[in-house]
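First the structure, which I've put down as structure tokens, then a few questions once you've had a look.
The complex is shown incomplete by one protein chain, all other protein chains being positioned as in the whole.
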Amino acid sequence: MNALTDLTLAEARAALVKRDVSAVELTQSFLTAIEALNPRLNAYITVTPEQALAQAHAAEAALARGEARPLTGIPLAIKDLFCTAGIRTTAASRILGNFVPPYESTVTANLLRDGAVFLGKANLDEFAMGSSNANSAFGGVENPWHREGEPDTALVPGGSSGGSAAAVAARLALGATATDTGGSIRQPAAFCGIAGIKPTYGRVSRFGIVAFASSLDQAGPVARTVEDCAILLGSMAGFDARDSTSADLPVPDFAAACARGVKGLRIGIPKEYRLDGMATEIEALWQQGIAWLRDAGATTVEISLPHTKYALPTYYIVAPAEASSNLARYDGVRFGLREEGEDLKDLYERTRRAGFGEEVRRRILIGTYVLSAGYYDAYYLKAQRVRALIKRDFDEAWGKVDAILTPATPSAAFGRDEKQNDPVAMYLNDVFTVTANLAGIPGLSVPAGLDAKGLPLGLQVLGRPFDEETVFAVGHAIERAARFTATPSLRAAA
Amino acid sequence: MSYTLEGATGPWEVVIGLEVHAQITSQAKLFSGAATEFGAEPNSQVSFVDAGFPGMLPVINGECVAQAVRTGLGLNAKVNLWSRFDRKNYFYADLPQGYQISQFEFPVIGTGEIEITLADGSVKNIGITRLHLEQDAGKSLHDQHPSKSYIDLNRSGVALMEIVSEPDLRSPEEAGAYLTKLRQILRYLGTCDGNMEQGSLRADVNVSVRKAGEGFRTRCEVKNVNSIRYVMQAVEAEARRQIEVWEEGGEVVQETRLFDTSRGVTRSMRSKEDAHDYRYFPDPDLPPLVIEAAWVEQLKAALPELPDARRARYVGEYGLTPYDAHVLTLEKETAAFYETVAKGRDPKVAANWVTGDFFAGLNRTGRSIANSPVSAGDLGALLDLLKDNTLSGKLAKEVLEVMVDTGRPPAEIVEQRGMRQVTDTGAIEAVIDDVMARNADKVAEYRGGKDKLFGFFVGQTMKAMQGKGNPTLVNDLLKRKLG
Partner (left out) sequence: MSLDTATVRRVASLARIRVEEDELPRLQTELNDILGWIEQLQAVDTQGVEPMSGGGNQALRLREDRVTDGGIQQEVLANAPGRADVFFSVPKVVE
């Protein structure tokens, strides 16, 4: 028999409702696994076993009364960017010190409402800025996958939601919350061989999530299957009057949409995503994905998204600009770290120097510069115009296609010591994912194959605004065809 | 004659523009549900949004938008159906987010105009450049500790309207008149209580000087002046300082200054050194503010009558002098009081009593309309007693004094104190007969041609009647009996 930690979220839910498994037993097996593996993986910054067990007991009681909600008794990891009432929230930064929010983010409140159990707070790149999880004040996360024959070469799990993705891949949670500003859900999902969706901007409330770049940030789930992501998103999503950018739309039954199939769907294949020097394995996987979808009854259409190549530089103006302003509140006055200084300005400068890591400081400086007098038009305004063109590319594509298929990342997971000294090379990780953030559209990363060294690779499905249902249907079709059953070398009960 | 300041090199013109920050009258703050009440326990009216906590997001208060639109309409200004919020980025201890949410590029209200009246009776139109919505900052207390400043965030996030005038003002008097008029309009509209002591209305004063016929020279901004008198003083102090700089061959540097009210001078503000690089950009937490034209029409239809219209009506319909109309419309409460008194009565008589004896009574007791001991209804009732001859004018004045002192209604005072005037001719004649009998010599002199003695007989008669004789009857009967 499989270990409990090997169940998918949907399977675990069925077993809980049938009372084949007790919620306490399920949670306990994850806590045991965390205890065994987290010291090496460092996927969690904070583990909350007492809270988790208390929630599991409550879930067990609810199940006994026959009052199961959509996630009753399901153990999850929460990216440590979501404020959780009474539980330290760090954003993986020193600057938040021992900040304990007296409030709950809307997403985590929704999950609690639906009966979820929180195992702890997952590691991430500081303030969600990074693609490797190396930028965490609490140390990097190790990817549970390893290259064949190199069990001691630690690889990155991707970022910024590296702790969430690694925890789910290593079976240290059934699913996790994550956030995506330029690819921070989809890239780590691809690196860790799991699924993850960044929904449409406005689908999930940002209230109570530590902000990085407000016009790009969206929360979404990572989980081992597309259907598990659909179940989690169903609970996370929904209108929230406390977020002025939240869309007042009903939440569809995403899980039901998974089984729709792709018959008759038109799938766009954007030629601009075929990069010079792209690994042949990535290209081959993409072609394989096209074949799978055709076999399942979809038609594929080559499309053009001509401004794609400008997406990354656009992102690296817009995101740092917003971040430079969003992170101004970390000033050592009302919460978090304070480094005393000879006057207030000195206090600010010392606090922010000591509190922010190198990458965060770099982005704040870039953002401050592009907004500063004399440069606003040339950088920020220019970027917002190019952003409008990127969105227009997609708007025009939706006239011809129902969804778009691309690779999720330009490579498989890389080693901890690679790319760390060249910010621009690191930024290129997001080349396929960042367009969805700029255009505000949903994007799903699905594990679809392995590279020559046995590392997972993902495909990405993009969809129309607020049409996550089609995205799930396409993603599910790929998942079925890919029959991705490989498992990471480091995992619970392995 | 236009206002100038004399320097060593001759006369200088002063150019003034005002940026007025008016706290919007609302229950809750602009972007949070915390209360706005003045004087609460420090940091007790603060939400996590106001304190800039991680993950907190702004949600706009619709009433604050309505108040801005009403004010725009009251300033004869253009309402922009599409506007947007921007972030103004700077670090300050009482600015929790590290930015102020304001409207930089696209304000909710565009150009408008108001009319000011000066002491010599002349009128002048002052252009309004714009009105925009923004959040207030918290309050820093610098005098509580020798080496620390204390921060109270109760005011953080309270809705403000920043109302910017064109540089159309040319003297301290005009600046004062403009601010007075603006305050009057806001109070009529009920969009700001205009309370300058509590900081609900504060002005940043932009001042520059120039020689006649020149274009504009460099201006300085004197921040946060909190009374009309100080605005007028600050204009003059800053203008004199600039004149001195120019005349000594120096250059006025554009900067932010503070008015030191105790010394009557302005000084440079150290904390504003980043003032020239606020890194404005559209607030990504807030979609654009889109207003329906129909809603603007609805707000317009429900606007109260504004001071200019009311003053014109008092002159046109009621036949009041422009001066009385001006005095009665200065404060919304006064006008409302007056209209209650005047309703169904002679408006001119009502105006005389309100601006005359009633105001004198308030002055004497240090009260205002808001806490007047005499209600408008009671003052009206007093005028009725005057009209139906229950009281003479003189008696009515006495009754009003008692009303001011006791707050009792006039009929009760008249009854209790027997202040009703005597109109019984028989009774008056009896008194006159008695006066004439006691002053037979004066009667003879009067009849001998000494007409001036008539006043003596009136006085004696009234005195004997304790002032209660009806003056007309006393006169008529005396004339007949002496004649």
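Letters A and B mark the chains as written, and numbering starts fresh at 1 in each.
Rule of thumb we're sticking to: contacts are C-beta pairs under 8 Å (C-beta built on N, C-alpha and C of every residue); 3 or more make two chains touch, one makes a residue touch a chain.
A quick note: this is a predicted structure, and the numbers were derived from the prediction, not measured.
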Residue of B:A51, B:M196 or B:A325 touching the missing chain in the full complex: B:A51
Residue among B:A35, B:A336 or B:A427 that touches the chain left out of view: B:A35
Contacting the left-out chain in the complete assembly, out of B:G176, B:G194 or B:P282: B:P282
Absent-chain contact - pick from A:Y44, A:Y201, A:Y273 or A:W292: A:Y201
Residue, one of A:R69, A:R94, A:R147 or A:K391, that touches the chain absent here: A:K391
Missing-partner contacts on subunit B, residue numbers: 26-28, 32-35, 41-51, 59-65, 84, 91, 93, 140-142, 144-153, 258, 269-271, 274, 277, 279, 281-282, 284, 286-290
Interface with the unshown chain - residue positions in subunit A: 97, 99-100, 102, 201-202, 214-216, 218, 241, 244-245, 247-248, 307, 310, 313-314, 316-317, 324, 328, 331-338, 340-350, 352-353, 356, 361-362, 364-366, 368-369, 372, 375, 378-379, 381-389, 391, 423-424, 437, 440
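We adopt the following convention: only the chains that are shown with their structure count from here on.
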Chain centre separation in whole Å, for subunit B relative to subunit A (CA means): 57
Subunit B contact footprint on subunit A (complex, rising order): 82-83, 89, 91, 96, 99, 101-103, 105, 206-211, 213-215, 241-245, 321-322, 324-325, 327-329, 331, 333-335, 344-345, 348, 368, 371-373, 376, 380
Interfacial residue positions of subunit B with respect to subunit A in the complex: 48, 51-60, 87, 89, 91, 93, 96-99, 149, 151, 276-277, 279-281, 284-287
